[in-house]
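Of the protein chains in this complex, all but one are displayed in their positions.
We just call them A and B in the order they show up, numbering each chain from 1.
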Amino acid sequence: MIAGPSTPIGTAQAGERALPGPVVLGLGAAALAVVAVAGLMLGASTVSATGVVSALTAFDGSAEDVTVVDVRLPRVVVAAVVGASLGVAGALMQAITRNPLAEPSLLGVSWGAALAAVGAQVVAGIGTAAALVPVAIGGAAIAGLLIVVLAASGRAGLTPERLIVAGAAVSGLLAALVQGLLVLDSESLEVARRWLAGSLTGASWNALGAAAPYLAAGTVLSAGLVRPLSALALGDDVARGLGVRTGLVKGAAAVAVVALAGGSVALAGPILLVGLAVPHAARVLVGRDLAPLLMACAVLGAVLLIVSDIVARIAVAPEELPVGVMTALVGAPVLLHIARRGVTSA
Amino acid sequence: MIGLLVAAATALAIGACGEDDTTSTQPQGDTQPRRVAHAMGTSQITGTPERVVVLDTGELDSAVALGVKPVGAVEPIAAAGFPAYLGETVKDAKIVGTIEQPNIEAIAALKPDLILSSKLRHEAIYDQLSRIAPTVFTEEVGVTWKKNFALHGRALGKADEARRLQTEYETKADDLGKELGAKRARTAVSVVRSVGDEVRIYEKANFLGTILEDVGLPRPPAQDNAEFTSTATDERIPALDGDVMFLSRFGDDHRLLGRLQKNRLWSQLGVVRAKRVYEVPDELWFLGIGNLAARRILDGLRTILVKGQRLPGDDGNPAAA
Partner (left out) sequence: MISGLRLRLLPAPAPGAARTPLVLVATSLVGTAAFIVTLGLGEVSVAPIDVVRALFGQADADGAFVVTELRLPRALVACCVGAGLAAAGVVLQGLTRNALAAPELVGVSAGAHAAAVVVIVLLPDLPISALPACAFAGALATSGLVYGLSWRRGTSGSRLLLVGISVTTVGYAVVLGVVSTVEDLIHASQLVTFMAGSIYGRGWSEFGAAAPWLAVLLPLVALSIRELDALALGDPVARGLGVRVEAARLRLLVLAAGLAGSAVAVAGPVGFVGLMSPHIARRLVGGAHGPLLATSVLIGATIMLLSDALARLAFAPIDIPVGVVTAIVGAPYLLWLLVRGRTNPE
């Protein structure tokens, strides 16, 4: 097998799908509903399932209802949205780089967004969600560009390993800079926890509203790119033969990734490894066909993050763990598994 | 020789207990070298130190309370400056870093003759500091402020003055308690502090907690624990309730507090409905951690609880950022 891209990601291969797409998606949606309700039930105090339902349908201003609706509901929704966005972003990155290891936090995209956001807060005192979102997206864009340019330079070109090395170097640098800024401006540990591993405390409708346009744009763009990306998975030459403008498609996919990852980081900080674990699991469940894959990534990402957040909230109550700690503990074995099987066999 | 050893041992034993009245045998404003026992051992101090460097806000308060102008002090966080309530006395003190990271070279450059801090904060750099000058460390900060003040007094050669000021504080607290009388039973005090993006509930084992206890003011059930602080989250808003709330802010960007205040549960709190949320100056009520701040806080408590007035800077609108 020659150097470079491996078995393409995204092509449907006969007999590879474990379960029919609609079945998996149905199951996924059910799982999502279950964990979402669990997220509303569990916390500093446990609310019964009927209590949750009554809070949502017949709100009566009691402490329990306010907890469910004002505190936990936005948090669960943001978790779902961020998880879905990161899952899809990971799948997109893996499709355009043809590398099963590409994902926002490993390749420094999340850290670029985090650095921009922390920098804006520490240096310029910008703190509102509305202002931080475009800043984070800008950071994500710059970091992503940097990595691609660097990994693609030189005679060897953009191979999976070079991409990972570039990603490790850039992530390491950006993470160190984030840590440096946090040390210089260390008022509270909450800020540090958020920006070192991601945290969903403080999830609010305001912030979600500020990030929503970008996340929506990224999602719409991804949906529109399904067919060209599937063609691209067959190889650049084949795709061109099919009339696909490969450069444009890759560029558009990169824009979608930046919007999704940047918006997610603005909401919750640089959550680790979600974009790696989720596409991997989704691929096992629905195969490589890109349309069901992206949908499965969205659903699985949402489920993963809601569950991680529940654990983060109750594991060491009344303290909270950063949600990124949970996702790292889930994502690292996936990374390990991929590493052991070999990078070039996705 | 044996006599010296016995004297040293006695001093150590007594110093370790931190009792004030045991030092009454020492002459006032002593000028001969004395050994002061503290959390990291014993230090030999001669006379009344004049070039004092303090590495925390409690030590700064002690110095100013005892009439000593420190030559160097740390800021709570970078670029924050010294607490304003300390006034002109600290105007000329050189900033030698932050509480978290004092700049050891800057301290050395001042050629101090005494350095004050605590084991809790700066144990790791004790060795280096003690090479620069006699360094006296208290064990902890905050809840142990009275013991700390006595130790600072001994280190600064003003043990008697420290005792006098402490008695003044105690009398004042007693008097305030008596003035409030039976009203105290209906004045459960909730203490809430927003530190950047965190909101903390201050329970009983902290500086302000001891002052409230000295005045005889009860705490609401959720805060009636011998703990330092607990974290307030969106789900714990009911724990913030009381008959009176003292609310304070440190740093910038109080996003969590803003969010909590917009929460419906906040407006349902008894203390909010009764409009008894009082904003208090953070640098005095939380950073002061010393005898001077304690006496001023008693004044503030009097203004709020006896005279029923708000402190300057409190416009009665806690939701304003």
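The definition used in the following text is that a residue touches a chain if its C-beta (ideal position, glycine included) is under 8 Å from a C-beta of that chain, and two chains touch if they have at least 3 such contacts.
The shown structure was predicted, so the numbers you read here are calculated from the model rather than taken from an experiment.
J.: Of B:Gly58, B:Gly97, B:Pro220 or B:Gly251, which sits in contact with the chain we cannot see?
T.: Answer from the full complex: B:Gly97 touches the omitted chain.
J.: Looking at the whole complex, which of A:Val165, A:Val255 or A:Ile314 touches the chain that is not displayed?
T.: A:Val165
J.: Among A:Leu189, A:Ala217, A:Val255 or A:Ile314, which one is in touch with the chain left out?
T.: A:Leu189
J.: Could you list which residues of chain B touch the chain missing from the display?
T.: Residues of chain B in touch with the missing chain: 78, 95-98, 100-101, 103-106, 108-109, 120-121, 124-125, 127-128, 131-132.
J.: For chain A, enumerate the residues touching the unshown chain of the complex.
T.: 3-4, 101, 106, 150-151, 153-157, 159-162, 164-166, 168-170, 172-173, 176-177, 179-180, 182-184, 186, 189, 192-193, 196-197, 272-273, 316, 319-322, 324-325, 328-329, 331-333, 335-336, 338-340, 342-344
Throughout what follows, only the chains that are shown with their structure count from here on.
J.: For chain A and chain B, what's the span in angstrom between their mean Cα positions?
T.: Chain centres of chain A and chain B, defined by C-alpha means, are spaced 45 Å apart.
J.: Give the list of chain B residues in touch with chain A in this complex.
T.: 77-78, 100, 195-198, 230-231, 233-236, 238, 250-253, 255-256, 259, 263-265, 268
J.: Which part of chain A faces chain B closely enough to touch in the complex?
T.: 43-45, 61, 63, 66-67, 70-72, 121, 125, 127, 184-191, 194, 201-202, 204, 318-320
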